[in-house]
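The complex appears here minus one protein chain, its other protein chains still in place.
When the chains are written out, they are named A, B and C in that same order, and each has its own residue count from 1.
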Amino acid sequence: MTPVQRTVTKTVIALIGMVCFTIALVPLYDVFCQITGLNGKVASQAQPIISEEVDTSRYVTVQFITRTGSGLPWRLEPLDRQVRVHPGQSYKVLFAFTNYGDEARRGRAVPSVSPSEASLHLRKVTCFCFQEQRLEAGEHLRLPVVFQLTTDLPESVHTVTLAYTLYPAANNPTLGERAMPAQGGDA
Amino acid sequence: MWQVIKSVLAAFFGVQKDSRRRSDFEHGKPIVFIATGVVMALIMVGLVVSVAMMAAG
Amino acid sequence: MRKVLVLAVMVVAIAGLQRNALASDWNMPVGVTEISRSVYSLHMLIFWICVVIGVVVFGAMFYSLFRYRRSKGAKAAHFHEHTTVEVFWTTIPLLILVAMAVPATATLKEMYDTSESDLDVLITGHQWRWQYEYLGEGVSFFSNLSTPSAQIEGEAPKDEHYLLEVDQPLVLPVDRKVRFLTTSADVIHSWWVPAFAVKKDAMPGFINEAWTRIEEPGIYRGQCAELCGRNHGFMPVVVHAMEQDDFDAWLAERKQQAASAANSVDREWKMDELMAQGEKVYSTICAACHQAEGQGLPPTFPALAGNQALMDDLEKHIGVVLNGVSETAMPAFSGTLNPVDIAAVITYERNAWGNETGDVIQPSDIQARLSSE
């Protein structure tokens, strides 16, 4: 190999390395979000409850916000708009799903947590957001979210807001889709 | 090795003596400098992250 | 020639600087919150640091340029390094920056402390309006640009608050910690009020937080700060801050209105009532995309006037308005407009601009569709 060929080969190897790195960035981002709680992303599958002593010395307000995106004739409402919880204890909150359209549809609730620091300390045992839901025309359904705030939640957090946005599920999931894992959750 | 680290530190700082860099470029292998540079960059990132975490309290 | 120019530039710069200090519309507003004042002082601090560095550096530069002109017989020296000097002028900026970072960090931490709020407002960005929802109060409404299009098109003189006025401002109490939760129904928007130093992106599917504590009653104006499509420049933010008592009265009145609107759903509406109401709703909500005469802006925004496929299919028309169309700019209005407005606007669309279906949609019909039973 001439020196030029050697240099070009090395450069191309570096280039291929960067291409691989770019492809890896997407899963890396997800991992990074899970570790740091960046962007209020929460685990997309069920986590076990940690049995720890309930911190009865403080209350944290947990708010629920629900929204429906375009194209899905559904309504989603929490039965309790907000609850006051002790860190360490697990709670169950019911959400009412209604399909007021005239055909069966599949939908998916996308979760978000604010402040994002709190997402590290929120464990969900059960959530309808772990998988798609299917509702018949006019069907009415109550589904639970069972969650726990861990006791190491920073003292500065007094309010945690959980938001769920309903979107129509893609009818035919295509290649490469980063679908929410279907396992976990009993809802 | 210490010389390499010193040179790379100087690079981060952006100041280097002419004689110093002459010897760098005559005796050092570029790959050593690049590798040290990358490692030092990572250390610096770690350092700034820990400062940020401390500041965030 | 050159000297005259340099002199002129300097005079203009100094004059500009002085006006800058006097007139606040040349500078960042000081604002009406503690945070906005800290931000302002950070801004002025870093500004003056830059000015001082600039004067020293450019001073040295222009001195060298003037003093060492070859035309004045300057002979070039041949030094090309001086480590002490270099270390010195690397360290100084570093120290200045550390000094800057300390107050900046403190202010940032303050901005991030959204805890223990007195009032929570959910702000949703839509193409191209803001929706405000007072969490737990059951009050929610859209805030639309109210500047008439005649002013934008230059057919009428422009008001004082041209493009910064809305039909329904966000009303907030003063001296209360208000927490904003921002999200979006479509693309990314950014909710910004300079007087509060609050700017937070509204992301579809995600929730962001910000907060403010307004100290002075008044009307504060801002704009959407993130490019969100065609009418990005036409979705202002207006906040009306008032004393707690006035705010309570306003909120009660709002709830009253919502209740009476709910009552009017059950009665039979006449065609001309629906058309009148529908025209109002259409012009504030729909006209931005589908245009004043229903001609649309194909291919992104389909025409409604003469849209035979839609006129032949009433069910589809109602479905689209209620639920929106996924992956397009058409939002769902079932959760954001009341049944009267939805019935009215559909009736209007089916009977205006040459669409003569004669359909009259009753609010009670819409209400029935939205209820599960």
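The rule is short, and it goes like this: a contact is a pair of C-beta atoms (placed from the backbone, for glycine too) under 8 Å apart; a residue touches a chain by one contact, two chains touch by 3 or more.
Note that in this section contacts and distances are computed from a predicted model.
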By UniProt, of "NADH-quinone oxidoreductase subunit J", "Molybdopterin synthase sulfur carrier subunit", "Cytochrome c oxidase subunit 1" or "Na+/H+ antiporter subunit C", the chain left out is "Cytochrome c oxidase subunit 1"
Touching the missing chain are A, B, C
Considering the complete complex, of C:39, C:239 or C:281, the missing chain is touched by C:39
Listed in rising order, the chain A residues that touch the chain left out are 2-4, 7-8, 11-12, 14-15, 18-19, 21-23, 25-26, 29, 33, 36-41, 44, 69, 108, 110, 114-117, 165, 167-168, 170, 172-180
Residues of chain C touching the missing chain are 5, 9, 20, 25-29, 35, 38-39, 42-43, 46-47, 50, 53-54, 57-58, 60-61, 64-65, 68-71, 74-82, 85-86, 89-90, 93-94, 97, 100-101, 104-105, 107-109, 111-112, 127, 151-154, 158, 160-164, 186-188, 190, 192, 194, 197-201, 203-206, 208-209, 221-234, 297-300, 326-329
Residue positions on chain B contacting the omitted chain are 10-18, 20-22, 25, 37-38, 41, 44-45, 48-49, 51-53, 55-56
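Note that only the chains that are shown with their structure count from here on.
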Whole-Å distance, C-alpha centre of chain A to that of chain B, is 40
Taking each chain's centre as the mean of its CA atoms, chain A sits from chain C at a distance in Å of 28
Residues of chain B that touch at least two other chains are none
The answer for chain B against chain C in the complex is residues 13-15, 17-18, 55-57
Chain C contacts chain B in the complex at 80-81, 83, 86-87, 90, 105, 109
Residue positions on chain A within touch of chain C in the complex are 39-40, 63, 65, 67-73, 75, 81-82, 98-101, 110, 112-115, 138, 140, 156-159, 161, 163, 165, 167-168
